[in-house]
Structures are given as C-alpha cells and as structure tokens.
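Heads up, the thing below is written out as structure tokens.
One protein chain is absent from this view; the other protein chains keep their places.
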Amino acid sequence: MSDSPAIVESHNPEQQHHFADMEQQRQASSLGMWLFLATEVMFFGGMFCAYLIYRYWYYPEFAAGSKTLDIRLGAINTAVLICSSLTVALSVRAAQFGKRKLLVTLLVATILLGLVFLGIKGVEWASKFEEHHVPGYSFHFEPQAPSHPNTKIDPQRIQIFFSLYFAMTGIHALHMVIGVGLFAVLTFYAWKGRYNSAYYTPIENAGLYWHFVDIIWIYLFPLLYLIDRKK
Amino acid sequence: MFDNFPLWPARASTTAGNVDALYIFLVVLSTFMSVAIFVMILAFAAKYRRRPGHAAEQIEGSTILEITWSVIPFGVFVVIFVWGAVIFFQERTPPRGATEIYVVAKQWMWKLEHEEGHREINELHVPVGRDVKMILTSQDVIHSFYVPAFRIKQDVVPGRYTTAWFRPTRPGTYHLFCAEYCGTQHSGMIGQVVVLEPSQYEAWLSGGGTTGSLASTGQALFQQLGCSTCHRSDTQGRGPNLAGTFGKPVLLDDGQTVIEDENYIRESILNPSAKIVSGFKPIMPPFQGIVSEEQLNALVAYIKSLNQNPSGAAGSPTLLPAGTQPQAPKVQ
Partner (left out) sequence: MNMATVVNPVTERENYLNQEYGVRSWLLTTDHKRIALLYLASITFFFFVGGLFALLIRLELLTPAGDLVQADTYNKLFTMHGQIMVFFFLVPSIPAVLGNFLVPLMIGARDLAFPRINLLSWYLYIIAGILMMHAVLTGGVDTGWTFYTPFSTAFSNTKVIEAGLAIFVVGFSSILTGLNFVVTIHRMRAPGMTWWRLPLFIWSMYATSIIFLLGTPVLAITLTLVIFERAFHLGIFDPTRGGDPLLFQHLFWFYSHPAVYIMILPSMGIISEIVPCFSRKRIFGYSFVAMASIGIAVLGFLVWAHHMFVAGMSIYAALIFSFLSYLVAVPSAIKVFNWTATLYKGSITFSTPLLYAFGFIGLFTMGGLTGLFLAALGVDVHVTDTYFVIAHFHYIMVGGAVMGYLGGMHFWWPKISGRMYPESLGRLAALIVFIGFNLTFFPQFILGYLGMPRRYWQYPPEFQVLNVLSTAGSTILAVGYLLPMAYFLWSMRYGKHAEPNPWGAAGLEWMTPSPPPTFNFEETPLVTWEAYDYGNIDLPKEVPVER
C-alpha cells in the first residue's frame, strides 16, 4: 500500500517499478514459472498420450524398437542429468548465500553436464542414422529374434516407435539447448555479481526449468529404452 | 416456384423421419427460448428505460432462481440427449441380413461395389425397402459419405473400415456428397443414389454386365494369392479354417478375445501378426501394399460368404487347378 516510488527505489535496484515490494516480485516470478511449467507438461503431454496409445496397440514393435537403443548410453545420460540437477540445486543455495564464485562454478558445471548429455544424445542419434532407423523413405529395420516366439514385427509400424523416439528426444534436447543457453546468460550475470540473498529469483526459476527438463528425461528413459528388457 | 429454393430436404429413409422429429422438437424449443429471451429483454428495456423520477432497484440475485434456471434446462438437455442417443444407436447398428455394399473412396471419386459384383462409380442403385449396409474405406485421405435424404453421414478413414446403413423408403434420385474436406475437387466428389422399385432394381441388376459376384471375385483371389494353401476347409491347415467364423469371437494367442469383424479380417490380411489366433504360428506374410482396397473388399466379402455357405468352404476343390493342390499339412 505504502509504495510511493521513493521508498520503492530505495529497496533494491532489481525491483521493478510496478511491484510494491521485492516479496511481491519474487512471488509473481515464481508463480509465473510454475504456470509455464504447467504449459510444458501439457506440451509434452500430447506426445506422451500418443506414445501410450501406440505402445498399447503395437507393443511388439515398440519392444523391438526399444531394444535397438543403447541402454548404456541412456543410463549414463540419466546419471549425467541427475548430477546436473544437483549442481543446479546447489547453485540456487549458493546464490541465496551470495557466494559468487561457488555460484559461477556450479553454473558452469551445470552447463558442462548439459553439453555432455547433448553430446551423448548426438552420438546415439548419429548411430540411428547409420542404421537407417530414421523414419522416412530410407527406413530399414531388420528384426532381431523376438522375445515372444509367436510375435512377428511389422516393419512399417516400427517406424511409429522411431517417429515418437525422435520427436520426444528431439524436443527434449531442444529444451536442453534452451536451458544451456539460459544458464550461459545467468553465468555471465552471476560473474558480474548480480545475484545475492535479496535477489536470486532468476537462478531459482532457471533451476525449476532445469529440474523439469530433467524429470521429462526420467520419464523418457524407461519409456523409450526399457520396454521389455527383462531376461 | 420452389424448385431452386427448397426449405426441407427430401425424406427417403427410415432414419430420416426420426431425425426430423427430433430436429423439429429442437426448432420449436429453440424458437420458444429465443423469443422468450428477446421479448423479455425488449420488454424490460422498454418498461425500465431511464426516465426522470425512476431509479434502478438494486437486487443482489436469487439462489432459488439460479437453481431453477440451471436444473430445468439441464432436465430438458437430458431429454434431448437421450432422444438423440436413441436415434444414434439405430443409425449405428446395422440390422442383420442387410445387403452389403463396399465403398472405396479416393480423391475425388466414389467406387462402389455390390455383393452381386456390380461396380459403380459416383452412382449407387438400391431398391426401396431393403436394408443396405455400407462398408467404407479410403485409399488416400479422409472422406465422408453423406446422403442428406437419408440423414446419414460417415467419415471414410484410410487404413480401416467404417460402416453405415440405411433403408430407403421412397424411389428417387438423391445427392451423395463428400462431407469431409479432401482436397482440390472436394466439391466435385459428388454422386447420386438412385432408389428404385424392387422390380426396376432387378432389371437394373440384370442389365449391367458383371464379372461375377464380389464374393466369387474374392474366392478367385483367395486361390491366386495362395491363401487357400493354409486356410483350408478342414482342421489340418497351417492357418485357421475360416468357414463360418465371421461375426464370432476369436480366441487369440495372448488370451484375449476379439470379434471377427471386417476390420479384424482387414488387419489380419494386411498385418497378420498383429492378432494371432490361438494355436497358430505367425507365419503368414503381410499383404500390406500387395492387395488393393478393392481386392481387400473382395476377400472380406468372400470370407464373410463362407458363413452362409459352409459347404463351399475355403479352398473349395471345385475351383482348384490340379497343380496347386495343397501340400499335406504339417502336424502342429
């Protein structure tokens, strides 16, 4: 209520003119980020919905397609992402305590882990191109011995699995690229000492975004790599 | 004078009357509601117009009124819902013994084939008073089979069969439209349904030259493609005996049961491994891309015909050339 501009200015240089105080600004940003993540859930939700329907219809094809994915690289990538979530969580804490050097180090570590993930993903994609597992005219799939003796794989329908594989991991990777870019900008500002215990919302929100992208992968990994891996 | 200005579509099927009845009810209801709202607004606006010495009376609202005008409309809605649903169930449940017509839609043409083997393009002849079931599929994009005079419409989807049925009640020539946008000549993908008196229909049937019934075309294909080698009329074949199975439940190897309908046969020809009949191996090659939609229809018609005529079962020996006698069956 008592937000005459003079008092506002004296609070914090990061406070924007239209907010009454820093607390209102922080709450607004935080709510905004959560709402944005809700839209992201719906965005990925469309693909997960398609995935579930087709997996139910074409289970043998999905199982066969899944087996061609490199479970080792997938697992390593999962570990890499979980580590990056840890560095992000720690960086929020570092920002809250105003530890500039620690913050920069952790942000750089996050970026590097993100790049490692993207690199491994790139290797996986490249091998799919070599194996002609990319949907389209040159698609070719030589089924291995199926796990159930009575199942035959339809090579047409296996393209659906790979279509979803590329769409889902592709859009996830795009989110990773955006996240890495975001952290690069934040690292620059952190280096200049912009964040402190009174103002760390950007780090917190970018962290939320990163955790979200991480969680999407936590779902993608079992759904894409771990179909019918028993025995 | 109303030749080019009709206000009501022709009514030429058993369904049409039912749809019209609900439609008229809805028109009356909507007119009543619209007029009531219009009159109230205009009456209030006139009676309570702003004038000196008259001020608005502040009214908060009334929960009783709110509940009244929520519950009563809802009750009316439920009536409409049930009424509409009953008609829909009739429209969607083809009666037994209906004459079947296979329809293949493609950009921008309707290809129709009668059970007796007559083929028509953009034109369909049917007799008055007989139930007709359409089995529809598309070669390319989604189309929609629409005969306004019958009040029926069904999307025609590539990769699957959809069905519709009608029973014409009045001879005449009626529009057949494609009602789902399908590209450049969407509005040119029209034809006509000619409803004939039964005697005229017989005359029409005998007039056109055919290459034999749809089922017999299918039977020939069944031999040509070698289906009869495995799908034999005894229990010894490597594939299931198809005689008399249509419309009955089939036990699959994963324990599930499906009803053997047109879509199941279609899938089992194009992609046999999708649903394997219990006790058989997935050895049949897929026919995706090998048989055309028309050939597929003929095969489906043939397999269905095995129900009516169990003696002429799969691999009927009379049609088999001597050289293609099936091998002695392997023991499962």
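As written, the chains take the letters A and B, and residue 1 is the first residue of each chain.
As a working rule, a residue touches a chain if its C-beta (ideal position, glycine included) is under 8 Å from a C-beta of that chain, and two chains touch if they have at least 3 such contacts.
Treat the numbers as computed from the prediction; the structure is a model and nothing was measured.
Although one chain is not drawn, the whole complex shows that of A:28, A:73 or A:86 it is A:28 that touches it. Seen from subunit B, the chain kept out of the figure touches residues 3-9, 18-19, 22-23, 26, 29-30, 33-34, 37-38, 40-41, 44-45, 48-51, 54-62, 65-66, 69-70, 73-74, 77-78, 80-81, 83-92, 107, 140-142, 144, 146, 148-149, 151-155, 157-160, 162, 175, 177-188, 190, 271, 288.
Interface residues of subunit A facing the missing partner chain: 1, 3-4, 16-20, 24, 27-28, 31-32, 35-36, 38-40, 42-47, 49-50, 53-54, 57-58, 61, 134-137, 154, 156-157, 159-160, 163-164, 166-167, 170-171.
Keep in mind that, in the parts below, only the chains that are shown with their structure count from here on.
Residues 60, 150-154, 156-157 of subunit A are the ones touching subunit B in the complex. Residues 253, 271-274, 276, 281-282, 286, 288 of subunit B are the ones touching subunit A in the complex.
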